[in-house]
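On to subunit A.
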Amino acid sequence: ASLTVGFSQIGSESGWRAAETSVTKQQAEKRGVDLKFADAQQKQENQIKAIRGFIAQGVDAILVAPVVATGWEAVLQEAKDADIPVMLLDRGIDGSPDLYMTMVASDQVLEGKVAGEWLVKEAAGKECNVVELQGTTGSSPAINRKKGFEEAIAGTPTVKIIRSQTGDFTRAKGKEVMEGFLKAENGGKNICALYAHNDDMAVGAIQAIKEAGLKPGTDIKVVSIDAVPDIFKAMADGEANATVELTPNMAGPAFDALEKFKADGTLPPKQIITESKLYTQADDPMKVYEEKKGLGY
Partner candidate 1 sequence: MPGLRKAAPQLVSLGVILFFNWLAFPGFFDLRIQDGRLFGSLIDVLNRGAPVAILAIGMTAVIASKGVDLSVGAVMAMAGAVAATMTVAGHPPPIVLLSALAVGVACGLLNGLLVAVLELQPIVATLILMVAGRGIAQLITEGVIVTFNDPGLIFVGTGAFLDLPMPVVLAAALALLAVLVVRRTALGMLIESIGVNRSASTYAGINSRLLIIIVYAFSGFCAALAGIIAAADIRGADANNAGLWLELDAILAVVIGGTSLLGGRFSILMSVLGAIIIQAMNTGILISGFPPEYNLVVKACVIILILLAQSASLGGVAWLPRRIPAAKSKEA
Partner candidate 2 sequence: MSNPDLLTARDIRKSFVGFKALDSVDFSVRAGEIHALLGENGAGKSTLIKVLTGVLRADSGTFELNGDPITVRDTLHAQQLGIGTVYQEVNLLPNLTVAENLYIGRQPKRFGLVDTRAMHKMARALLADYDIDIDVGAQLSSFSVAVQQLVAIARAVDMSGSVLILDEPTASLDRHEVELLFGVLRKLRDRGLGIVFITHFLDQVYAISDRITVLRNGRLVGTRETASLPRVELVSMMLGRTLAAATEHGRRDAPPHSSRRIAFHDFGRDRSIAPFDMTIHAGEVVGVAGLLGSGRTETARLMFGIDLADCGTIGIDGKPVKIASPRDAVRLGFGLCPEDRKADGIIGDLSVRENIALALQARRGWLRRMSTSDQTELANRFVKALDIRTTDIEKPVKLLSGGNQQKVILARWLATSPRFLILDEPTRGIDVGAHAEIIELINKLCDEGLALLVISSELEEIVAYSTRVRTLRDRAHVGELTGAEISTGSIMQAIAADPGGAK
């Protein structure tokens, strides 16, 4: 019989998230898995409800993309009591590793670090004032990507963050906040680089930079995270410099592990960390753009 798997997704707040959902669905279809999808509309309580619902339905396994690291122990214990394996996507949880079978995630701190290291190299010892567009206040990618970036530039006093505000992970806020930064920093002349916690904010900020009469990518370097298609277009136009990939295919490895486990009981490793690959203008951005376009970003 084919497997029935429940997937509790956070929501559809960004293009990347939508891509992850559609890739997960594609992966399930490819393997003949019957995927039960539940969108939590950004709410942890809804995710918990969904997991409980999956348990009540008696699914064969549960995928969860946890909206936050804490707060899962009770409900995952219930799943465990019901002998339903749980696999975490995107991020780990705070709690005993016994509660889940495996976790497929990127290293968010590493993502920030990769971006930071790229910038340190790019600045090459010259003075570089960075403005930072943070993700949604309190969200774990915002916290971790900030942390990783700060770690990477910690040893280089010439590279420093002069302004940091939240752009809520959205294009519109990214643009608005960047406009403010530009005004406040002498029309942008004090700014050497922009670090955005996701590409959407970077795309918005690029427009703000252009409208202020500066050249994004040259006057102000732009580095961001996620690797959504639109940023590759900007890179192809020379308006963005680098992005760190966060793959939307978290479910593939999870399904692989599940299938193996169901076949012969092999337990997968507790952590499957996806690659945080750096893309720069040198990586033929147009080609990547074409590849990524169909993934449902």
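Criterion applied: all candidates are chains of the complex that A comes from, given by their letters.
In the analysis below, a contact is a pair of C-beta atoms (placed from the backbone, for glycine too) under 8 Å apart; a residue touches a chain by one contact, two chains touch by 3 or more; residues count from 1.
Here the structure is a predicted model, which means the values were calculated and not measured.
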Candidates 1 or 2: which touches subunit A in this complex? 1
The answer for subunit A against candidate 1 in the complex is residues 12-15, 17-19, 21-22, 134, 137, 163-166, 168-173, 175-177, 179-181, 183-184, 186, 200, 203-204, 207, 211-213, 230, 233, 296-297
